[in-house]
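Take this structure first; my questions come after.
Left out: one protein chain. Kept in place: all the others.
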């Protein structure tokens, strides 16, 4: 039941379990036909991530994965795949680097967009982050949740580029969720204010869920499930698991 | 250097190490020529006794020595020795028994006098203890210390019977003390107010001390030293130690 | 008036109880202490210093706290908790420690000795001695020394010398005996800072006086919070100091009923040497020991018995003479609480109000929990939470969370082994 309609964004943590493996995982994803790859730059305090991804962050840091490594990974991957590649990280990684410098380097490496969950669009006066994205041609992927009020949805709709990332329910990555009526209503509500494509994420863990999610969203995000698939079995088995899972779509 | 002048009061704890041994110890004392024997009725909380005698109290109680046993010991001893025998104990032993009843039984057993350190002569209105002693013909041996003020010395002088027990220095039984100038002065001061014979006690532990004490006091009290002597060696050795020590005088 | 009767500084008798049954050596010492007390408790400068340190050092007034949840749950009388656990060093004991130490200092004493069982009184004594710059020696039965090592540690940190008493049963009574002996050896330069309303005159009146601040505060606080006096006062009774503290100021108000709670231990059984409880009012007999006449748990020969209680502070065979007098004249009703009831009350108060009562104080809670539902919503019970319950970690944790606590201690032991 291959469904060419379904767009997937799949997630990996750079440096988990190694930079070389991250590269292979990304290539496997691209090979399986995903539409976007979200490359997480590991951070010491990944508050919006669940245990699986948080552990992968820590592992990557323990192995010494640096921000520079992530840029290089991006560069290498961009040479071999053509789908949009995104960086996901926490704001401190950008801030410490210098937000503008970070965006410049990301863009130079071929990055298509950024997902930074802990910088609300209205946080900084004349948000330097959004400005830098604009300056360097990066898509700042804004995140919304079921409790985001209408005025903020409208504002996000005006500012968003690329697509908007809808958290599928209360919670953090890695918890199982079905695509419920509530989710349906939620996305319908969002579409009243936002015209960009909507990605639905956080907690999708079965192929059935992907299919269901694709009915309501434009893009389906697959996060910690990838790491769980990878962790089952040897390296080569892991890569195959990922490929198999993603090829359903 | 046997000195027939020296009067000694020697102490034992009834039931230490057993009632039978207490009896033998008393007989050994009498045989060695002491003038008074102080038989302590063991008490659970002997606050005016030092560690040696306190431990003997506890031992005697652990073996089940009762007040009744002590009366019986007194009765048996009185049949075999003619010197004055005293009971020493704490006020609660008398109080619980009934002070009058206690004195009656003590007198009937042949007791000559009582030493009860924790009932000051002026404590109870119309002191029932002193009255009962008078009623039953017992000598209430009152105790004084170097810091007893003159008015109390005078009052004690008026009430005392038999002799007055002078604590030889600050402290409790069992600590070594020499007969110092201070003690000399102390007894001289006491004699200004008290005409009864003076016993000097608490802490005499060598024969030299006995001789020195006898220069200033009428009676020399030997307490925990006896228990120490008894504890050195076997039972028979213990009895002999006591005999030998006391025979100096 | 009762308040006057119980502050009998002349003779220290309350009815037939009390007095000053000490070796002659101590008579002048006790007399001097009484005279100093009489002088200073009427001395403005002394009272001003006491009030100042009560406020700035001890942290007085301690709060009177309305136990709303407990009240609702029990569905009867309104329950208020006087939180002496917030005193510096964690219990009411410091009230009389501070007062006595201030007197001793004025008397020119250089050295303070004290007995302690659980260590609370020793800790409070060590603290005030540190504050007042006096040498401090605390006697502690060897068994208590072993089981209350943390308090030994704290006292030592405060500069006190803690003496392990190896005589007798190696518990509180032996510590008292050892302290009395020390006082006999050092009658002039040393003040024996006795830790409750027991002992020879003037200790019962003196400690009552210093503790009475508790009830005085409660009077003002309950008037402010509830607009009326309490109907019932409840306190645990070891020696009786926290009970006297709460009760004293209300003694002349006959509408205020009072309940004292003793340690029922494992049951009101005993043999001729040992009690499974410490309920002197239940099976004690009049006696004279440790310097005063009162009720003591004792056998027919007058030998004092050992006692038992989950709370070290109530584990004592004697009781304050004023307490006995107040029972005899019917002013205070006495009851007791068993160890398992005490632990349950401890837990209930913690969960309901977020306050840990000391195990001693939890005895009062047991009675409050029994009484409240029988009373109407108009009635008010105030109980004395005489100390805070975190001091009881090593007693409570092994009973309520044995395995986890054992694992934790084992880990600590391993770390220390390294």
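By letter and in written order, the chains are A, B and C; residue numbering begins at 1 in each of them.
One rule holds for everything that comes next: contacts are C-beta pairs under 8 Å (C-beta built on N, C-alpha and C of every residue); 3 or more make two chains touch, one makes a residue touch a chain.
No experiment lies behind these values; they were computed from the predicted model shown.
J.: Considering the full assembly, with which of the depicted chains is the omitted chain in contact?
T.: Within the full complex, the chain left out of view touches A, C.
J.: Using the touch definition from the top, which of A:43, A:112, A:186 or A:230 touches the missing chain?
T.: A:43
J.: Can you work out which residue in A:13, A:93 or A:194 touches the chain that's missing from view?
T.: Among A:13, A:93 or A:194, only A:93 touches the chain that is not shown.
J.: For chain A, which positions touch the chain that isn't shown here?
T.: Contact residues on chain A toward the absent chain are 43-48, 50-51, 54-55, 58, 61, 66-67, 90-97, 117-120, 123-124, 142-145, 147-149, 152, 167, 170-172, 175.
J.: For chain C, which positions touch the chain that isn't shown here?
T.: Within chain C, the residues that touch the unshown chain are 55-59, 62-66, 69, 83, 86-88, 90, 126-131, 133, 146, 149-150, 152-154, 156-159, 225, 347, 350-356, 390, 393-394, 396-398, 400-402, 404-413, 415-417.
The criterion applied here is as follows: only the chains that are shown with their structure count from here on.
J.: Of all chain pairs, which one counts the most C-beta contacts?
T.: Counting C-beta pairs in contact for each chain pair, the top pair is B-C.
J.: Find the geometric centre of each of chain A and chain B from their Cα atoms only, then give the gap between the two centres in Å, rounded to an integer.
T.: About 95 Å separates the centre of chain A from that of chain B.
J.: Please list all residues of chain C that touch 2 or more other chains.
T.: Where chain C is concerned, no single residue meets two or more other chains.
J.: Hunt down the residues of chain A that sit against at least two other chains at once, touch-wise.
T.: none
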